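Structure incoming, see below.
Of the protein chains in this complex, one is absent; all others appear in place.
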Amino acid sequence: MSVKVGILGATGYTGLELIRLLINHPQMELAFAGSQSSKGKRLKEIFPFLEGFKEGDLILEDYKEIPQDVKLLFLALPHEVSMEIAPQLLERGFKVVDLSGAYRFKNLPDYETFYGFKHTHPEVLQKAVYGLTEVFREEIKNADLVANPGCYPTATLLALYPLLKNPDLIEEETINVVGLSGVSGAGRGLKQHFHFPEMTDNMFAYKVTMHRHTPEMEFVANSLTRKGLKFRFTPAVVPIDRGMLSIVTLKVKKTDLRELYEETYRGEEFVKVVDYPPKSKEVIRTNYCFVYPSYDERTQRAVIVSAIDNLVKGASGQALQNANLMLGLDEGEGLRGLIPSAV
Amino acid sequence: MSVKVGILGATGYTGLELIRLLINHPQMELAFAGSQSSKGKRLKEIFPFLEGFKEGDLILEDYKEIPQDVKLLFLALPHEVSMEIAPQLLERGFKVVDLSGAYRFKNLPDYETFYGFKHTHPEVLQKAVYGLTEVFREEIKNADLVANPGCYPTATLLALYPLLKNPDLIEEETINVVGLSGVSGAGRGLKQHFHFPEMTDNMFAYKVTMHRHTPEMEFVANSLTRKGLKFRFTPAVVPIDRGMLSIVTLKVKKTDLRELYEETYRGEEFVKVVDYPPKSKEVIRTNYCFVYPSYDERTQRAVIVSAIDNLVKGASGQALQNANLMLGLDEGEGLRGLIPSAV
Amino acid sequence: MSVKVGILGATGYTGLELIRLLINHPQMELAFAGSQSSKGKRLKEIFPFLEGFKEGDLILEDYKEIPQDVKLLFLALPHEVSMEIAPQLLERGFKVVDLSGAYRFKNLPDYETFYGFKHTHPEVLQKAVYGLTEVFREEIKNADLVANPGCYPTATLLALYPLLKNPDLIEEETINVVGLSGVSGAGRGLKQHFHFPEMTDNMFAYKVTMHRHTPEMEFVANSLTRKGLKFRFTPAVVPIDRGMLSIVTLKVKKTDLRELYEETYRGEEFVKVVDYPPKSKEVIRTNYCFVYPSYDERTQRAVIVSAIDNLVKGASGQALQNANLMLGLDEGEGLRGLIPSAV
Partner (left out) sequence: MSVKVGILGATGYTGLELIRLLINHPQMELAFAGSQSSKGKRLKEIFPFLEGFKEGDLILEDYKEIPQDVKLLFLALPHEVSMEIAPQLLERGFKVVDLSGAYRFKNLPDYETFYGFKHTHPEVLQKAVYGLTEVFREEIKNADLVANPGCYPTATLLALYPLLKNPDLIEEETINVVGLSGVSGAGRGLKQHFHFPEMTDNMFAYKVTMHRHTPEMEFVANSLTRKGLKFRFTPAVVPIDRGMLSIVTLKVKKTDLRELYEETYRGEEFVKVVDYPPKSKEVIRTNYCFVYPSYDERTQRAVIVSAIDNLVKGASGQALQNANLMLGLDEGEGLRGLIPSAV
């Protein structure tokens, strides 16, 4: 027997990725696909390659039309739309996994500084659980609203978690992070600098001092450590469709990082501690996070490199992992068939 | 009247790039192309697209056959070969621009630590001038042996130079650098992970704690500042043929970085201070370095991003810029026709 | 209960793709991985991203060590090795799916002309069944030796099959085919022109008048039509890892091509007739073939464009589809979870 779920914002890249994952999920059924801009169309009019799948025949509908037997909704919506609509959906009894940034951290002023809007539902925000599965698994199981992490925070916090669990090892207030992302992270909307002839053979840093994922990383890191850590985070975009590396540098007490990391992640299905700097291609189209910890004696810095697919573990895959937990299903269901590759 | 020059190691990527630049140079003539592995062949047998250019008809010759009317030699050779051969060439009266790492820094033990060999010509090393043109222009003009900088050090030191000139502004001992490089930086030799089906859509960090360009950056930075700076340098390779970004982070006194940078580089033809994070594609196939300085109030860090073409400003272009100076020619000759683009 | 299968030549790209598919297959178990060059190593030493999968722990073994409870073997070997070893394996009672070209067509002289060797097992060749699943499904079910089609012939023959079934529609002896392939089609072996810096941003035709897949296409087309058709086949390689287009042009009687194609492929799970020129990316990492038929009134030519993933429907996916049939399993098992995408 399948659980019925729905997606609001089904026509973006994270929406599409959710659809593809749900087609394969043996215990969930995609029963509702919402889109304000394309309502009335069939999904396969937007994504013609879905011809022949029953999900392709779904008619995109207004958000108000969600059938009441749907148990859980994925919100793949703009931040402000999610902020407004999530409380209403919770009210109506749906469980919600929100893929936007609207419910990820509790520090209200940071919404104004980094997102440019005032949070209108601080009371709901207090109840949201941050969906970094490997860190907050137990809370997620009981949550009605999970704020699914951003792609950079997923890669970065998984790279740091064994140290954040052991805050005494951290000897520096400011953590340096350079994140490298595939272009799908910026979404399906067209922009001149992502026009193929300009983006191919190209790379550039952006939002150098002010990226929205900074307060998210800081909030989670400080929840875990109570240390007042700051993140000096510089993102750059590289000419790949999917894939993300986080290169994290911080001063730590000398320790056996490999042992610490392997112990922390022992038994995790989707986080693997590897003994070489991971290649982003190895994890694309999978839900894995590969983490490589190393220590530089010369500068007494830990250098940790992690790799994920920004659309899977960094968005829709982790959202499904969380939904599995919220619905009492096996956490890896629908994600286990995605196998790493070299080519 | 043209000056005759030669290349030893003409069949690699930096050799090829030098040939292409020299075809266009109005005052230099490529009179000798050396290659131990391909001697006896014509250049166009290696590079068939050079058919029709007189340089394509050059016969690759043994290094011993250099005609005495050649004034200057570019060495595009493995480090140890350069180390051995450069002193002999100087002895025979040639000026030398060495593109290898053999003569770039003076600290002997670092050759053993980072390059794995003991330097056999410390006395010649003392006389070598580091060819970062914009910084050591006057010394280069009078040098017989110029050690042409590595690609990462070129991008990183040009990103830092205005601060290195003002060491009082620097408030941290350890400078964090993440360098992103196109694959041509690794040369023409075949490797499994650079096989197209594996490298496309891919990126990964490498030599995370021990890259050879680290002691080079430290030596130059400390020559300029006398401060004992350390570089925490992490390189990563991305799926582009050419292009390099250096993302440099360090704690500095609050200052007007833009003014400092513009003042430092005023009048420089090939270094431009830009007001947006530069795109690597803008400078590929040119000799430009674009530098973007910014300051993050939250963490009191300067974040400087620079962009070059690793094969041009990061290798053969800068080598030609230096050769122009060593031969008393206009520094930009043969390089000025390479114009930035978006596509 | 799982059926045990094995792979000879497990370390190439088609071998790897088979391993990935078998990890997901609910009714097959990879019980043997053979490699002459890497024997004694674990699979995960070659493919470190398989760490954590039990298949990654398989020890690569000599071909002689195949356990007798293995039912079926996939040969991902060089043509001549396959030619010699397949008869021995059949003799020992294994079913065989041969991914090489050794048993694909019956015309002996073409092996000398196009492959450069004399076929040493013409009697076995007579019994081999050509594994173009949608065309020879019934024969495949009862075969002991299936010659799995080449990638270009798969794309091209599926593009042509509705016409080949109706040979009276064909009004020209020579069929024009341009095939565009991703680089993985050339295998895992290193070559200068597939070195990333040279292959990126590049494309070129190759083996313009003499590609090995030509006699294969002709043999199958003429088996179906008895018409003496010739293929003017020009392949070109483009800078993608996976993906293949076949652009087929031939003079035909005016007819309703769309109806003909839809009727021919009605009910096929993996061949879809689409109403736009298919994008290769839509089918990569899936077993689908998308076919677009069109008719040009001006020149009275049919122009049919088909798209596949050269490593899946063009190699390992179709091999698994055939193995499913040979073992009495559901044809789509292990392949159904691979869903098309746009990104």
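What to note about this one:
First chain written, first letter: the chains are A, B and C, and each begins at residue 1.
Note that a residue touches a chain if its C-beta (ideal position, glycine included) is under 8 Å from a C-beta of that chain, and two chains touch if they have at least 3 such contacts.
Keep in mind that what you see is a predicted model, and the values were worked out from it rather than measured.
The residue from C:127, C:193 or C:227 that touches the chain not shown here is C:193. Screening C:75, C:245 or C:260 for touch with the missing chain picks out C:245. Where chain B meets the chain that is not shown, the touching residues are 13, 16-17, 20, 23-24, 47-53, 184, 188, 200-201, 241-242, 272, 274, 276, 279, 282-283, 285, 290, 311, 337, 339-343. Although one chain is not displayed, chain C still touches it through residues 174, 176, 178, 180, 193, 197-198, 201-206, 208-209, 230, 232, 234, 236, 238-243, 245, 247, 249, 277-281, 284, 292, 294-299, 301, 303, 305, 307, 342-343.
Residues of chain A in contact with the chain left out of this view: 13, 182-184, 188, 190-192, 194-201, 239-242.
Just so we're on the same page, only the chains that are shown with their structure count from here on.
Farthest chain from chain C, judged by C-alpha centroids: B. Inter-chain centre distance (chain A to chain C, centres taken as mean C-alpha positions): 36 Å. Between chain A and chain B, the centres computed from C-alpha atoms are 39 Å apart.
Contact with two or more other chains is made by residues 197-198, 201, 239-242 of chain B.
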